[in-house]
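To keep things clear, I will list the structure first and then write my remarks on it.
Left out: one protein chain. Kept in place: all the others.
The block that comes next holds chain A.
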Amino acid sequence: MGVALTRAAQWTTASSGIGKLEITPVNESLLKEILEFVEQFSSRHPQEAKHVFKEPLQWTTSLEASDFKTEYDISGPAVKSQETDRDGHPMLQLTPPSISVHSFSQLSKIVQLATDKKLKEVRACLEANRDPVAKMLGPSFATVEGEDSSVLRLLEKVKEGDQAKETEIKVKLLILLQQLDTQLLSNSLKQISQDVRLSPATVKNDVELLKSFCSEGEKRVLTSVQYTSDYEFTNGCRTPPWRQVHGEICYLVIKPCDTQPLHITCSTAGVFLNGGIRQEGEENTYDRTSEVYKDLATLLKSTSPHFAENINKQDFAVQEEPPTLKVQHVELVDAEEQGQPQRSYEHHEKNVHEKARQQLVQNKPGGKKKLEPSLKWKNLGLASPYEYVIIPLSTCQQSHIIKRCKTPGGVGGVDDFSESSSESEEDEEQPERRTESNTDLPSEYWQIQKLVKYLKGGNQTATVIALCSMRDFNLAQETCQLAIRDVGGLEVLINLLDTEEIKCKIGSLKILKEISRNSQIRRAIADLGGLQTMVKILDSPDKDLKYLAAETIANVAKFRRARRTVRQHGGIKRLVELLDCVPDSAALTEEQEKDVEVARCGALALWSCSKSTRNKEAIRKAGGIPLLARLLKSPHENMLIPVVGTLQECASERSYRIAIQTEGMIEDLVKNLNCDNHELQMHCASAIFKCAEDKRTRDLVRQCEGLQPLVTLLSQADNKQLLAATTGAIWKCSISMENVAKFQDYKALETLVGLLTDQPEEVLVNVVGALGEGAQKPANRATIRKCGGIQPLVNLLTGTNQALLVNVTKAVGACATELENMTIIDRLDGVRLLWSLLKNPNPDVQASAAWAICPCIENAKDSGEMVRSFVGGLELIVNLLKSTNKEVLASVCAAIAKIAKDEENLAVITDHGVVPMLAKLTNTTDDKLRRHLAEAIARCCMWGSNRVLFGEAGAVSPLVRYLKSKDSSVHQATAQALFQLSKDPNNCITMHDNGVVKLLLGMMGSTDEVLQEAAAGCVANIRRLALANEKARYG
């Protein structure tokens, strides 16, 4: 409760002293929750409610003696409770207007007595007692930032045993309060994260915009807009530093046409009216006197009717576009635009996320990328005092959600956005960059304009001359590209494609082919309907036209709308037809060479198109796979690159993976791994990476002797894309143990360990994945250790990339099965890092971390002590049992089974309510979860009355049903759990009623000794109970 109150609640003055809780929605919901907690406390936790507070809570109440009824001694205006503590002091004392209360049970009663005034009472109480926990439990429990060791200290006391009973209650009370605290925090976090966060840049933009509305006479909407301070700090704020800590960005005085001047505070939380700040002045003028609005325009609209009425008449296009975008724009100048195995996500979040975002961008693959981040933002991100805002967590989750939504591309069946996983090199809508004035236009512009004039007004001969002349310009240069567009050249060029003049068409396509490397031109071509015409040209008998059109389509179809257009106009089928040529005859005639060129360009276009899921499907339906397979045998690299590129792009689809396997393409892919073209090697490795999820494919790669070339490629560490693809292929191939053995022979692991440092994340994910698979073999675990791989692996546990974390945890977990490795992991504090990953919002990471924790607990020295040393760790893992993800649940159950081996820890997790939580899960039908759940139950039975509690929570009869499962590992764990549970007579009766005996008798005949013994033990217990019963009855 303490943390929530100091952090989340909105106080009028954030500094200490007697603050007031503001009347805001956040505070109101906080108060309501606290109220509910207090109201139900004495009925829910009667013991804890009686605990006497170290210091009474005192506040000024509005209650009067007449409000109190029985159980209170009323003498005039004063009231005393009949309930007293051990020394005879009353637990409640009212001497109007102040009241002091000593226990939760009295607090509950007050709340009940106060009826409609209860919210007011709670507010008064909290305002008077800023840290109620400290008062209740003593000053050592005061809310402190950072690690809180009070629980630990209490635990020590429990162990010491003196005053055990009281301390235990104290612990429980503290835990309850902390639970409330977490709950409050998480709830208010939800609200806060919905709030707008303004940044200095947004505010500045808004102000500039508003200022522009002040000047014009007739249309003026505002009289003036002024900052109170002209000095701007480097972080963009104009408020004094001591106000900046409150998130305030600047103060404005805005004079609307129809009302008094408005004194406005702009803060990160929004904008609001203040008490009238002119200069840096009295403290109280900073206080908020209005609601919080999300931006200046909204505030003005609601305070000034004139503004609201007139603002809509203005051209508001500028304002609609989020102004931060312009500043944030990080331009990627990419040297080559190829499909890439990884994808990045565009976040358009606000400033707090900016730093993370830049990191994200920097981690993008490809050493050839040049980044031009806006320095302005970088500075802001670093200097911003608002970073403590609790936002990052929620934005993490948000971006995670974005990914989630995007992944099931194609499944939704929405035609427009059926995109594949490889949709990375997407053209984002770039801001138009038109030059405003004519003065600084380059000479090319005018020359091109003249040529376009000849194109428009010339006959075939003049057109051809103009087209040839235009090709002499440097069409790779953006000035020329945009000049052609800006003088209306694109329209003419595309119109020419619709004529009968082959020469004009060829000339036009030759230009379009070049300039379509520019993303703005691509969009313009698509907008002008160029794709439709080019698709038609694919039918032409002229081979030059065919290949030029295909090549241009390849360039244009780099964004999804274009790809869709190509498909919808039958382009995919025609492009696939282009592939039909005979590539492998040794000596080609001139005509055949042209056929090959046509096929090559067809493949290029298909490669571009294949980035959309539906196009992949269309290529397959058009019979593209066998044609690609045939072209894959071509000896020419320039043919192979687009062919393999298309194949690896399409390998995201299952149908293609099967085809690649069955049409014998793996052999060709492996063969090309040995070529000396890095790009081709990369695509081959990437195709293998995607296909090797399948066991048969992995075997084929081995049989075609593809493993060694992959290992050899690891030496190309400078080419990061190639390295990412290669390590990916090695990772996936390592899923087969036969391949791991081969890699062992080729000493792949030694090289991979060397790649654990200074690599981009795309490479790291794969390297670590490969190590994780390799480490399934004991010999490799030793190798990893000997090469010094444990330390970098443990270091990677602190990363943020979810895919990487899943792999790292798996690898660390695999390594931890070896005692010597475990020593190193322990020394590096790896278990603590793993444990903190349980807090990761991604369930895959949670599960993977929990799995990795299991061998760690098993193999670490003094693991019980180690686990206890993680503050809040046990509670954290127990709470994960509330997850809805099966894998998380199974892994957490497995971890709990290991944790519970230590009796003290078992006691703690029992206190955290592990028993009812496990019992709740018993109804699952998932065999993996069943197995680990049964293990956990078996272990947890070892403490106190847990056996009985499991029985009471109804865990027994579902467990009996597990014995009918087909999975024998479930049987063993279940029998052990049942054996433990059968030590409680009531459980025996339940088991018996559920027909356990017959099932167990069957198990007793099993060859698995553990199962045998557990089953027999359980039956024996049941039998013993029956005998005792008979004896009691008849003996």
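Note that in this section a contact is a pair of C-beta atoms (placed from the backbone, for glycine too) under 8 Å apart; a residue touches a chain by one contact, two chains touch by 3 or more; residues count from 1.
One rule holds in what follows: contacts and distances are computed from a predicted model.
For the omitted chain of this complex, the UniProt record lists the protein as "EF-hand domain-containing protein", which is one of "ER membrane protein complex subunit 6", "EF-hand domain-containing protein", "CST complex subunit CTC1" or "Ribosomal protein S2, flavodoxin-like domain-containing protein".
One of A:Leu174, A:Leu467, A:Ala936 or A:Leu1025 touches the chain omitted from the figure, and that residue is A:Leu467. Contact with the omitted chain, checked across A:Phe213, A:Tyr227, A:Tyr454 or A:Tyr746, is made by A:Tyr454. Contact with the omitted chain, checked across A:Gly507, A:Gly602 or A:Gly728, is made by A:Gly507. Interface note for the absent chain: among A:Asp287, A:Asp542 or A:Glu952, the touching residue is A:Asp542. Hidden from this view is one chain, which touches chain A at 450-451, 453-454, 457-462, 464-469, 471-472, 502-503, 506-507, 541-542.
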